[in-house]
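All protein chains but one are shown in place.
For subunit A:
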C-alpha cells in the first residue's frame, strides 16, 4: 500500500494474519496481563511474525492491560500507533478497524488487537453501581434497573409486544450457539447440550430473559495480528481480508438505555450497517457465515434487522426453521459465541470469523468466503466484513 495516498481505501487493504487465545474458564489462575501476553504471542506465532516487528496496538477502553506494559512484556519494537475504543463490547471490531486504518494509511505495519478479561472470577460491572450514579444512571439505577440484562430486557419485552417475538425465538438463538459450542472443544459449554425443556424451565434473570438468554462469565484472552494484504500473503495462513469496517453511534443514542430517541428498537447496528455495506462489494445475501454479538439472545434478531438480513420486525421469525444452524440460511456464531463459547467482550467472534474463512472452524461452513462480525448492539458499536 502506498503510504502517501491521501484517500487510502480500507477495502481488502489489510488482512488478519494471526489469531491467538488462552483457555476459557470461569476461573483462571493467571493475571489479565499474563493472559493478554499469552494470547498476543500465540497470535504472532500463528502469523509467523516476530514480536519485535509489532508497531501498533489497539484494544478496548475497558481493557485493563495497557499497551506500554504489553509492549514491554512481549518485546515489541518502536510503536507508532496505539488507540483504545470505548463502550465495552461495542469496541471489539473497531479495534481491528482502527489498526486497518493505521496500516492502510502507512502509520504502522504490524498491528495487534487484544482483549483480556477475568469476568468469570472478577467483579461484575453492575455491582459497582454507585460510581455510575451521577450520569446517566441517576435516571435508571435507583429504580432497580441495575444490570445489562435488565436494560436489554426492556427492549426485548417491547420487541415481543410489537412483533410477536416469543421465548421460542430467543431459544432458537441460544440453541444455535450451544449446538456450535458442543462442536468446539475450546468452548466453555463444549460438553453441555441445551434442550428446550432446560431453556423454558431455567431460572429468570430479568423477565422476559432467563439464564440461557445471558452470555457466559469467562476468564480468558484473545488477540489477532493485522498486516497489509501484501504482507499477509507471505504469512503462515490464508489471509483473511478486512473488506469493510464501520462504527455506529446513532443520533440521540444512549448506551444500553436507548430509550429516549425516536425508536429504541433501531439501535447502533443500523448506523454501522449503512456504512459497512456502502463500502462493500457484496450485500447481506452474500454473507456465508455470521458472528453476531450475543451478550443477550434478543440482540440477535435486532441485529439481523439492523444489518439487513431481513426487514424490520422480521428478525425473530428469521431464526425459525434452523436458519441459524449449520446448513441454514445464516449459520451463526459457529464457535458458540458469547452465549456458549466464551464471553470476552466479543473478541472470540473475530477469531472465529477468521477460522471460518481459513476453513478451520470446528463447525465449518463449507466453502465460506465471506463473514460478518459485529460488536455489542445496545452500545456504540462496530462491525467488520471479512473475506478470504
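One rule holds in what follows: a residue touches a chain if its C-beta (ideal position, glycine included) is under 8 Å from a C-beta of that chain, and two chains touch if they have at least 3 such contacts; residues count from 1.
As a convention for this text, contacts and distances are computed from a predicted model.
A.B. asks: The chain dropped from view, which UniProt name applies: "ABC transporter permease", "OB-fold domain-containing protein", "Phosphonopyruvate decarboxylase" or "GMC family oxidoreductase"?
C.D. replies: Hidden chain, UniProt protein name: "OB-fold domain-containing protein".
A.B. asks: Looking at the full complex, which residue from A:48, A:75, A:122 or A:142 touches the chain that isn't shown here?
C.D. replies: A:142
A.B. asks: Of the residues listed, A:51, A:153 or A:220, which one is in contact with the missing chain?
C.D. replies: Answering carefully, the residue with contact to the hidden chain is A:153.
A.B. asks: Touch as defined at the start, partner being the missing chain; which of A:51, A:111, A:208 or A:301 qualifies?
C.D. replies: Spelled out, the listed residue whose C-beta touches the missing chain is A:208.
A.B. asks: Using the document's contact rule, name the residues of subunit A that touch the chain not shown here.
C.D. replies: Residues touching the hidden chain, for subunit A, are 127, 129-130, 133-136, 138-147, 149-150, 153-155, 157-158, 161, 203-209, 252, 254, 257, 259-262, 264.
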